[in-house]
Every structure is written in structure tokens, then in C-alpha cells.
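Here's a structure for you.
Note that this complex is displayed minus one protein chain, with the remaining chains in position.
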Amino acid sequence: MATQLPESLENINTETIETDLLIIGGGNAGCFSAVEAKKIDPDVKVTIMEKAHISRSGACSAGMDAINTYIPEGKTPEDLVRWCRSQVGGGPLREDLTLSNAQELNEAVDDLEEWGLPVIRDEDGNMQYRGGWDISIHGEQLKPIMAEKAMEAGAEVYNRIVATALLMEGNQCFGAMGFGLRDGKFYVFKAKATIVATGGACGLYKSYTSDSTDSHHQTWMCPFNVGTGYAMGIREGAEFTSMEQRWVATRSKDFCGPIDTISVGFKSSITNAKGERILEERYADLGGDKAPRYIRANAPMEEWLAGRGPTYADTTHLSNKEAKELKIDYLNERPSFVLFLASRGQDITQEPIEIYGSDPYIVGGHTGSGYWVDMERMTTVPGLFAAGETAGGNPNKFVGGCAAEGKLAARGAIKYMESLSLAEVDPAQIEKEKERVFAPLLKEKNFDGVSARMMEERMQRLMDEYAGGTTQFYRTNEERLDYALRHLKMLKDQIEFLYAKDLHDLMLVHEVVDRLDVAEVVCHHLKFRKETRWQGWQTRTDFPETDPEFNCFVESRLNKESGEIETFTRPYEQLVPGE
Amino acid sequence: MAPKVDFTKCDGCKAQDEPLCEQVCPGNLMTLGENSKAYCRETSDCWDCMSCTKVCPVGAIETRMPYQLGYHGAKLIPLMGTNTITWTCIDINGNVERFRFKTRID
Partner (left out) sequence: MISMEKIAPKIGLYIYDPAETIAGSIDLQAVLEKCAKIRQVEICETVSEPASETFLDSVKDAVTSAQIDRVIWAGRFTSHQRKLLESSLTEAGLNQYLCEWCDLELQGIGKSSGSAKEQQNKAMTLIKMAVARVKLLMPLTPQEIPSSDTAVVVGGGISGLHAAASLLERGKEVHLVERQSGVGGKVALLSRFYPLQCDPHCGLEYVLKTLRKSDRLTVHALSRPLAVEGTAGNFSVTVLSQPRYVDAERCNGCGHCTEVCPVDQPVILDAVQDEKPFRQTNGIGVMIKETRKAVHQAIPYAFPETYVVDRHACPPDCRKCEKACPTQAIDLDQQPVEKAITAGAVVAATGWDPYPLSKLSDYLGYGNIAYVIGNLEMEQLLRRITRGVTDLTTPPVNSLNNVGFVQCAGSRNTQHLSYCSSVCCSATLKQIQQLKSLRLEAKCVVFYQDIRCNGFEEDLYRQVKELDGVLFVRGFPKVKTSEAENCVSVIAEDTFSGRKVEIDLDLLVLAGGMQPSEAGSEFADVTGLPLNPHGFFTGHYQCYPEESQRTGIFTGGCARGPMNVSQSIESASRGAIKALDFLEGSITIKPTFPVVDKTKCDECKRCVEECPYACYYFDAKGFPEPDLTKCRQCGNCMGVCPVGAISINHLTVKQLAAQIEMLETSFLDEDSPIVLAFLCENDAYIAATSAIDSGLNFPINVIYLQVPCAGAVNNAMVADALSLGVDGVFIGGCQDGQCHYIKGNVQVRKRSGDLRDKLTSMMIEPERVRSESIEIQDTERLVQVLNEYINDLKELGPNPFKI
């Protein structure tokens, strides 16, 4: 419903909410944080700041067909760490985080089953493993179940609030600010501790099908997660890790839906136009069909580049029953893929599913990119905790790991806020942010400027061509990255020309602004890592080999005085012995 | 991925505050139009999670594939049960496939 748009900043009301624990993002990690916090201390006040509506927001909107990490009987958390390590080609990996997460993993998934999530079990009651660590679920109701539990636990949910900035007192975080997408108010959440769990960043790069009238958001990842959580931290000088570790994966061509774990689960090898099984043929030394994910992601692209495309996940050996089960998996996660197949009249037992790489995303639940956190999951900004895709250092978390991390962050946050009281926050900061937030909406009539969509398209094209997007088969080099950084800066200088015609538009404006900050950091990281360690995720044509000098974490943080992003390294520590 | 609203069925959820589809859309894309019926304000921004299609109490919403991706006439229809969901898929050649599975365990 149309809200009366404000004429001036004075017309905009500020709503201040005081709470103990603020959770930005009511997704997988966010909901688990809420439940855990209330379990530890039923009296603690927990508030969730949610951009959409908690029942179906974010990456889990349509559901999930599998939980990709659950430690089976006979395996240990250390085994999982070892596997994670192999998935990043041997390192770097925050083994401390990965181990502590692995120890919480199964309990979090068990919680979900307890809450009513159907975990597929056979007649004897055993879970069905699709791969080494992935169990099958029917997760169409995953999001509603988690949302209900968070509310049942007593968390107060504020839906349709777009977070825009952290609330700081000195260098400590005491909450966050944002605006109401429905009521047009300015919101200030004052909290003793804050958990940022806003998911990953999609839409930094152009998706290769998003140049048509009807499909701008044909991405694997949820396009409504734009990295706001990262951006808010970047702007306050928080330290970020591994932002060059972009998540690129094998996806169904054009539709850009999940296919990777499904193809593993249904033993559908990646083939090319000639019918060759690519991974066995060309990547045997890296594990063949069991090669790490980034190999699997890059392999089809290499085939296309070499002229041996199209590439497929070969489903032609599936029985009708298996094909149906595969579709049921999809119906639980990306149901419209079934519609896609139907729209092409495609019978996957006759015609294999075509695959391709996706556009690159920043997702700390898949790769290690995100906030640098300690064992309590606190970032380098005191009072700010991160969990889920937003937190870095610990790849391969997926649903179970993000849930587990949510719990860990809640524990850390509750401990942190013991004997802490709410700070008196400088009102000037609030006024300044309010002005920044609403400026695009308050431009004068007939303002000659730039729309959010225009700037987004420019940024996405820029990143795609210069920072290793799909059209470039993920490749980049020093000069292109410099170019990208130069133009990103120009875009940032042009933020003052952005205008919004309504509140939805205002959200789109801030989504672009946030993405620019994240994109900039990504480019810095890509620039700094002068090697190619994970082809596809991070391919440097000018440094095509792995360099042991970079057997470390690449870190970054904004220097608030100079306004420049500084990059540096941190050493990689192997904790868990073995390969 | 355009959610298409059948205006003969949509009653805008009585055009009270927010129709259910507007409430649930993760992208803030569904909203009430001037005719007090729901519509998608930017169909190209839809991610086709189908939350709107599932929640509509009168079955007024249909999710469609963009033509760049798939041809015209296929349908995927969710039917919400208490602890189950049933999907009916009709492809462009008229073949019908049905799927039913539990979504909640008590």
C-alpha cells in the first residue's frame, strides 16, 4: 500500500527500540541465534531486524532439499575439518572455527528434525546420505519452521526493516539503524550485542541471463541478499577475510539453479558435447568425480572455452523413479526448475541437464569469505558478532553449519553482554545516518539523476568484465582489477545522484550502495592474492599457478581516516592433523 | 518467473493492509495495485521462490517461466495440505506429472 512519502527529513519519524540482543537478518543463522539466546537466558530480550518477512525471507524461501553437512556415524568433526580443507585445496582454513562448528553441527540438525522438518530416513530409520556428508530432507517448510521457533522462543521480530548501518559508540557496536520499508520511518535499534546474519552477497556480478526484459534475477543465490551485513561492517572498519574466495559452482545452464550436490547424489557425471566424462578425463589427479567444488565449477567453463561445450550433468541413466526423486529434491529447494524443464518439454532421462557456471557470489557459508571472527564469533568490531554466510573463515557450513554458527554466536553474544549496559549513543550519528538513508527519496521534483537499476547494471557489467565474471570465465588480472577499482570509485562518487521514487526504490538504492562497498573489497582481495589457488573462484591470468607464499589468509579493512581499504595477511594454522 | 495474478479471482485479500502475497514476498515485489488487486511490481526481479503462489488462499497466482528460459504454456501448481504439499506439473506437450511429499512431521 502506498505510504505518504515524506516531504522533508523533519517529517520522518524515528522509532527507537531498546533490546539486549539484536539479530540483523532473520534467516537460518539468525533464527537459530534467537532460539539459542532464549534457551540460555529466557529473560534476555531478543530482537530480529528482518528486511522481508521472516516466514519466507532470504535464501531459504522456497526451501531446501538437503543439509549438506551432517556428520555420519563413524566420522568425526575432525574428519569434517579435513574434508573442508580438501575442498579449499589444502588451505587456508580457519580450522579452529571449522572444528568448533563441526562439533555443534549434528545437534542443530537434530533440532530441526525435532521441530518437524522431515529428514528422509529409510525403513530402518537411517538417514539417507546423498554424498559423504549430505543428508536428504524435504525442506519446503524449512524457513517457516525456523521462523516459528524463533518467535515461539520469544524473539521480537520486526519485519520489513532495511538495515543500513551499525550503531556505534566509539569503536563498539551497540546496535543498528535502518528504515521501515512499509512505514517509511527511521529505525534505531539499541542493543548490548549484535549478531549480523544477513546472508551473502548476490548481484555483485552480472548474471549471464539478466539482460532480458523478464529475468534480471536468474541467479542461484537469493538476489535479495546483497551483502548489506558485510557493507555495514566494512564501513565501520571491520576486518574481512578471504573475500577473493568467490563462490562459483556448477549450475543448470540459463536457469542457474542447483545441480552440484544433486548430480553427486544421483551419480550424474559432468559430460561435454562429445560425451566425455570431464572430471574423470581431465581432473583425475584432483580427485576426478570427487574433485573439490571449485574444480567442478570451473571444469564446464573450461570445456566451453576450449570449444567442447555444451556441458551436462548426465542424467540419462536415471530410472523414471530416480528422475522423479530428483524432481522432488528440486521442488523442495528451487521448485521452478521443474517448471523450467516442463517449459522445454525436457525428459531428463532422455536429455541430460545442461550445466554451466554461475555468476560469482560472496557467501561465507559456502566458501570462507566474510567477517574475520574469533571463537566466540565476534568480529573485530567489539559487540558485533557474525554468523552464517556473513561470517568467514569456515567454508562448507551450509544449512547445518549456519544453524550451528548461529547458536555459537548467540552464546558468544550473551556472554559478552554480561554486566554490560546500553551505551549512550551520539545522536549526531543517528541524524547523519537518517539523512544519508533518506536523501535519495527527498530529492526535488524532476531531479535529474541516476536510478538504482541503472547503477546496479553498470556495476554488474563492470564486475563481470573486469573482476572475473561469467563472460570472462572468471578470469581477471591486475590491470582489469585496477580498472574495476577505479570505476567502482567513480560509481561511489556518483551515489549523490541516486534517487528513489518510493520506499521499494529506496531499498534498491541502498542495495546498490551496499554492493559497491562489497565489490570494492572483493576487488582488493583479488588483486592482493597474486596467484591462482582456486581456479574459478579466483583465477588470475597473470598469476596462473599457486604460490606457497599465499598459503595464508588475505584480509582487508577500511581505514576510516584515509577512506582506503587496506589489505594484509594472516597466517594459516593447521590444527587438525592429516590430509 | 513472473507471478501472474488472475484478477477475476484475486480479491486483494479484501484490500486490507497487506494481501498475503505482499506479506510473504522475500523481495517486496507483490503489492496492491490501483484496482485493489495484487500484482508484481517488477516481474524481472522475481526469484520464483513461489511463496506467493503457495500462500494465495483463492489460488489466483501462477508462476511463469520467463520466455528467455522456457517456452509458453507449462504449468507448475502447488497445492498446500496440512503437513504435505502436492505439485502438479504440466509440460508444453501436455504431459502431467504429480508429486506429493510431507513437509512437516509431528
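Each chain gets a letter, A and B, in the order it is written, and its residues are counted from 1.
What we mean here is this: contacts are C-beta pairs under 8 Å (C-beta built on N, C-alpha and C of every residue); 3 or more make two chains touch, one makes a residue touch a chain.
Values in this document were obtained by computation on a predicted structure and should not be read as measured data.
S.K.: Using the touch rule from the top, list residues of chain B that touch the missing partner.
M.R.: Residue positions of chain B that touch the missing chain: 9, 13-14, 16-17, 19-20, 23-24, 55-59, 62, 75, 77, 79-84, 86, 88, 90, 96, 98, 100, 106.
S.K.: What chain A residues would touch the chain not displayed?
M.R.: 55, 106-107, 110-111, 114, 144, 147-149, 151-152
Just so it is clear, only the chains that are shown with their structure count from here on.
S.K.: On a C-alpha centroid basis, what's the spacing between chain A and chain B, in Å?
M.R.: The answer is 25 Å.
S.K.: Please give the residue numbers of chain B that touch chain A in the complex, ascending.
M.R.: My answer: residues 1-2, 17-18, 23-28, 31-32, 41-51, 63-76, 78, 85, 87, 89-93, 95, 97, 99, 101-106.
S.K.: List the residues on chain A that touch chain B in their complex, please.
M.R.: 1, 52-53, 55-58, 61-62, 113, 116-118, 138, 140-141, 145, 160, 181-182, 209, 212-219, 222-224, 254-255, 324, 327-328, 331-332, 334-336, 338-345, 504, 507
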